[in-house]
Every structure is written in structure tokens, then in C-alpha cells.
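Below you'll find the structure, written out as C-alpha cells, and then a few comments.
The complex appears here minus one protein chain, its other protein chains still in place.
Let's look at chain A:
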């Protein structure tokens, strides 16, 4: 179902956090759980993705991530359109895979 008037966006959060000390490990887990609470799904270890219905939502989410950053470590956020997401080429055990499920307005279980 098209969110016709929206620019459909994806956010990709990539992070590299120190996990040598107990404190760092705790901070890393806290940040990871924060991302899950915000509805980001793990795409790979340390790479989380989320669908967003428009640029204002992306900006709001970036703001929330900023205020929940761990003290140390590196976090990068990449934003791209749904159309670009669809052109993603994925390989798993040398086999080509389709990008994870498309965004759908209606989900039936």
C-alpha cells in the first residue's frame, strides 16, 4: 500500500562500541536494547535498520539516538529511500537473497 505522500525512508545505524570492560559491555547492551525498543531490527551484528514514514520521522529518531548514545565508541547513521533499499544486493552463503520483507501497510498473521 503506498504511503503516497511520504518519502519512504530507511535508517541504517552502524556502531562500533568498546566491550573490553564490564562498564563498556553494559553501555553497549544498553544502546543495543535502546535500538530494539525504538523498532530497529538487526540486519547484521552492529548494523540495525528501520523503516521510517518520512524525513521528519527520520530527524526525530536521529535526535532520540543522539540523546541515548553510549559514552564511548562510534555510531554512524545512514538514511536512504525505500527505492534505494530495494536495489540492495544481498548474499548469504554465496547465494543471492532478496532484501528483507518489503514494507507493508497491512500485515496479516
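Brief remarks on what is shown
Definition applied: contacts are C-beta pairs under 8 Å (C-beta built on N, C-alpha and C of every residue); 3 or more make two chains touch, one makes a residue touch a chain; residues count from 1.
Everything below uses one rule, namely that contacts and distances are computed from a predicted model.
The UniProt record for the undisplayed chain lists the protein name "CRISPR-associated endonuclease Cas1", from the options "TusE/DsrC/DsvC family sulfur relay protein", "ABC transporter permease", "CRISPR-associated endonuclease Cas1" or "Ferredoxin".
Contact between chain A and the absent chain runs through residues 1-8, 33, 36-41, 50-57, 60, 82-83, 86, 102-109.
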